[in-house]
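Heads up, one of the protein chains got dropped from this complex, but the rest are sitting where they should.
Chain IDs A, B and C follow the sequence of writing; residue 1 opens each chain.
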Amino acid sequence: MGMIGGSLEAFIGAVHRRGAALDGEIELVCGAFSSNPEKSKATGEALYLDPSRVYGSFQEMILTEKNLPEGERMDFVSIVTPNHVHFEAAKFAIENGFHVVMDKPLTLNMEEAKALKPIVENSGLLFALTHNYTGYPMVKEARAIVKSGAIGKVRKVIVEYPQGWLSQLVEATGQKQAAWRTDPARCGAAGGVGDIGTHAENLAEYITGLKITELCADLTIFVEGRQLDDDANILLRFDNGAKGILHNSQICNGEENDLNIRVYGEFGGLKWRQMEPNTLELTNQENGSRIIRTGVGNLSKHAQAHTRQPAGHPEGYVETFANIYRNFAFALRARWGTENRAVAVGNLGGTQDNADAYIPEIHDFPGIDDGLRGMAFINTVVKSNATENKWTKFEI
Amino acid sequence: MGMIGGSLEAFIGAVHRRGAALDGEIELVCGAFSSNPEKSKATGEALYLDPSRVYGSFQEMILTEKNLPEGERMDFVSIVTPNHVHFEAAKFAIENGFHVVMDKPLTLNMEEAKALKPIVENSGLLFALTHNYTGYPMVKEARAIVKSGAIGKVRKVIVEYPQGWLSQLVEATGQKQAAWRTDPARCGAAGGVGDIGTHAENLAEYITGLKITELCADLTIFVEGRQLDDDANILLRFDNGAKGILHNSQICNGEENDLNIRVYGEFGGLKWRQMEPNTLELTNQENGSRIIRTGVGNLSKHAQAHTRQPAGHPEGYVETFANIYRNFAFALRARWGTENRAVAVGNLGGTQDNADAYIPEIHDFPGIDDGLRGMAFINTVVKSNATENKWTKFEI
Amino acid sequence: MGMIGGSLEAFIGAVHRRGAALDGEIELVCGAFSSNPEKSKATGEALYLDPSRVYGSFQEMILTEKNLPEGERMDFVSIVTPNHVHFEAAKFAIENGFHVVMDKPLTLNMEEAKALKPIVENSGLLFALTHNYTGYPMVKEARAIVKSGAIGKVRKVIVEYPQGWLSQLVEATGQKQAAWRTDPARCGAAGGVGDIGTHAENLAEYITGLKITELCADLTIFVEGRQLDDDANILLRFDNGAKGILHNSQICNGEENDLNIRVYGEFGGLKWRQMEPNTLELTNQENGSRIIRTGVGNLSKHAQAHTRQPAGHPEGYVETFANIYRNFAFALRARWGTENRAVAVGNLGGTQDNADAYIPEIHDFPGIDDGLRGMAFINTVVKSNATENKWTKFEI
Partner (left out) sequence: MGMIGGSLEAFIGAVHRRGAALDGEIELVCGAFSSNPEKSKATGEALYLDPSRVYGSFQEMILTEKNLPEGERMDFVSIVTPNHVHFEAAKFAIENGFHVVMDKPLTLNMEEAKALKPIVENSGLLFALTHNYTGYPMVKEARAIVKSGAIGKVRKVIVEYPQGWLSQLVEATGQKQAAWRTDPARCGAAGGVGDIGTHAENLAEYITGLKITELCADLTIFVEGRQLDDDANILLRFDNGAKGILHNSQICNGEENDLNIRVYGEFGGLKWRQMEPNTLELTNQENGSRIIRTGVGNLSKHAQAHTRQPAGHPEGYVETFANIYRNFAFALRARWGTENRAVAVGNLGGTQDNADAYIPEIHDFPGIDDGLRGMAFINTVVKSNATENKWTKFEI
């Protein structure tokens, strides 16, 4: 794998590298870590890369690597830049024949997103988008439970993503993470809605299997001097008649990263919280709640295949990236027709029955359509916020 | 005290009786427990009342008691009937010179509410409405913290009241509690919004000291055959520019009575959950959370005055009614110019400094204005639900 | 009921009064609230008692009330004095024909305890000891689950009672509660072990149905200048071969009143915590945990009969006393052959089937044998602490 973006001061680049490294299936062999060649070089050195494969631009990397012999050149790129670089980097990689793993959101705006979709689909190449939170075993379990019909038809969905780190104008203090996330030029038309709201939207649709059809949004910039929304309250309607609420915020002072979801159906409900991700609560009016835990009991194959430790040994954030990268690696090898050797050491997880098989439906990862819906969500929210009409259709 | 409503099968009547009895300040001396004289009689007997003071109608009770000598006749009435009786019972009691404690919501509809307000205010009599949840010590503490400025200007309020008991059409099975709460004739224009949404609205305004100015509501009847809303998703705007979300539901399958609130200000936040009422979390971006607990440390006088046990001895639902009834009794005696003797036995709670004084600001209880705002909330929500405009003004 | 002890500054007297008043089944009619007649008088006045029935000593009260006509005189006494008065007060009451409810521990020492047992048993009178924590609905449920065999043979019991309020030498500051609880003359041979360790012992034996057969104790006085143990670590062995740990402490700085128990059997386990008493966790190795909640689902009749509110309306400490007093009242009327009228208003709780019947096995309360075992526990712990032998037999 070659990395685009992710220099020393970046946050998400290191997360991707750790996720990719965890299972021993993927090796970082080259990178264009910054548009500043000095920074890129320093990063490559710190990562023990061959200096000849640390590049000053992603174009240089892609064109150079393309000419390396098969087996030596990178197999795919991992794009972890700010949003405004996503489209051109992904397009360039694909057009030069490289598979792509990319951080979310998909692109800077809807136009780029719509343009990228046919590029990906016509290329025949693999494309993953790291909506990582759907990589948690208990999220997989929740989806499997909804699908099984155990809670009946879904009626109500409440999904929240409160953070507090932008409670003050930290972007004015030189905090790099805050700076680009609050800058329309690098981040797009929405702030928090794009950064974390899309995760909430993706999580809700992933678990329920439903699609948002219309919404009503109230966006706010609470911190004076900020350019993009730091708070969003949104009413949702889904394609099966379910109703919902999505709110995300960066000004919930004292909240860390408290993505959470509750889904209520006719016969029961599900509650999950990212900050304690190994627990899933299955509520029921007649029998009370059952606590479902990673690694305990008779879980779905979907959950088992994304669990590495025995029960009670907490797994966390880095494993969600590892799950996407590992599944991507498996899909890649399935393309090549090579076997997944690591399957044997438990990297596919699961029961004896399926431990030695790659099953696309189970070893899934988010892709271009998740990305497109994310961009449409941003667009619809911004549009809804600007109108006095109650409901705005969710359109792609 | 004399009780109107609250026969043997009723739920809330027994709660009021227990709350009134807890501190030994109030004695139940008579009642018109049902419009069915047989039922009223049976209830009075079960409660060991003098049969001559168990009445067949509230009119009979009020007129008869009125003629008893002072010191013997009841001092006030407690009205615990379904909503459609509230107005006429309260009006009749007040017009005959009796103070009133009444269950919420105030009346069946806005017209009655508006008519009741001047009746109460011109009477010079005491009037309490049992929005009991604001009687919890940690709710008092939350209000005191907001007032102190410790969390700065309030920016965001999330208040929820999920229940699951109406997930099926239980009103069709003869369940009495469900039957009247889903019947427009006895309950009013809204179902869940009136029954529990008003508690959420009252709680949010009580803690923050803010007023809702406009809202956007999406009501649903999820259970086929039901006549009134069993789910509400509502966006809120407050008079200081704060934004918020209120949702209440009776179809959150598996939820018990999970009223909860989160309030975020510039410098911190507050989180409270009715089902574990003795804990209040004070969040802070820089320092992490502090856990505030009933009876622990240097709490506000407001919290102390409503706490009966040492820390770690859980207090619950019945104490919230007791707090309203006790404060009402104190206010009554202050009217009479008699001392509150029970102060000495700790019934006022609080530190040495204030244990022997009745302080209206501290020993507060909800009244006619809370009731009127509750009715206006119901009205505004129903109106908002019926329009395609995003925002509907909250008007009284 | 007449009360012995429980003057204005006392803690537990007010708790008993509230517990007795809650259900409207018991009326406080007289009291000897203090050995100081002035204090007794002031307390009686604050409680609105007839001054002629406020006495200067328990002897005076008992002898005077005895001569009042039946129907007017008190039916039983409630003894809430410090431990050193328990024996003589109970003995005097019983010998004069009054039933007794008494706070724990039973007596000042084992000799008194052994002497009291035949007095109680030969009198034919009712005797209740307020080991109140076994009055929680979820403790009743836990006991019922163990009895049902659902968790199989019990193997391990961990019961804890940590408090932190004696972390400093507060008895030297004039704190009345601390003063008598750390004074051997008023409290007995043990401090924390008698005050709270006995609650832990009683809870463990009540839930498991097992008896402690031997133990190994390590007592400590951590706070310099204190006269009695403020910390106890104890290994337990039970009569079925189960093993256990009991520890109680008053120097766990920051702990409130965190009585809790875990019971593990062959097929599952139970976890309960007094500070969140409406929740019981049923653990299971194969299926994960089930959350059992007061008022939710198909609970045992034992739990139902001690629950007053619908699910999610928290019940707490005062209700545990109310449960003992109410069951005592029912037992009393069963003696008299009178019906329990309040049954009809739901004071017996329970399903339709058993709501109108008093069932001694379900409406149970702790008695003389619980008290005697508590005293034997104190004795055995003190003896074990003094020896270098590992195990000391639990003997009565």
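Brief remarks on what is shown
Going forward, a contact is a pair of C-beta atoms (placed from the backbone, for glycine too) under 8 Å apart; a residue touches a chain by one contact, two chains touch by 3 or more.
In this text the structure is predicted, and so the values were computed from the model without any measurement.
Across C:I151, C:L210 or C:I291, the single residue that touches the chain missing here is C:I151. Taking the complete complex into account, C:N233 is the one of C:S35, C:N96 or C:N233 that touches the chain left out.
For the chain left out of this panel, the touching residue among A:L68, A:M275 or A:A357 is A:M275. Residues of subunit A that touch the chain left out of the display are 8, 11, 14-15, 17-18, 21-24, 28, 42-43, 45-48, 163, 165, 255-258, 274-278, 293, 295-296, 308-319, 341-346. Residues of subunit C that touch the chain left out of the display are 151, 155-156, 158, 160, 164-165, 167, 216, 218, 220, 222, 231, 233, 235, 237, 243-245, 247, 249, 251-255, 262, 264-269, 282-285, 288-289, 387-391. Listed here are the subunit B residues that touch the chain not shown: 281, 286-293, 296-298.
Here is the rule we go by: only the chains that are shown with their structure count from here on.
Shared numbers divided by all numbers used gives the overlap of an interface; between subunit B and subunit C this overlap exceeds half, so the copies present the same residues. Averaging C-alpha coordinates per chain and comparing to subunit B, the farthest chain turns out to be A. Look at where the CA atoms of subunit A average out and do the same for subunit B: the two points lie 44 Å apart. Subunit A and subunit C have Cα centroids lying 54 Å from one another. Computed centre separation for the pair subunit B/subunit C is 33 angstrom, with centres defined by C-alpha atoms.
The residues of subunit A that reach two or more other chains are 288-289, listed in rising order.
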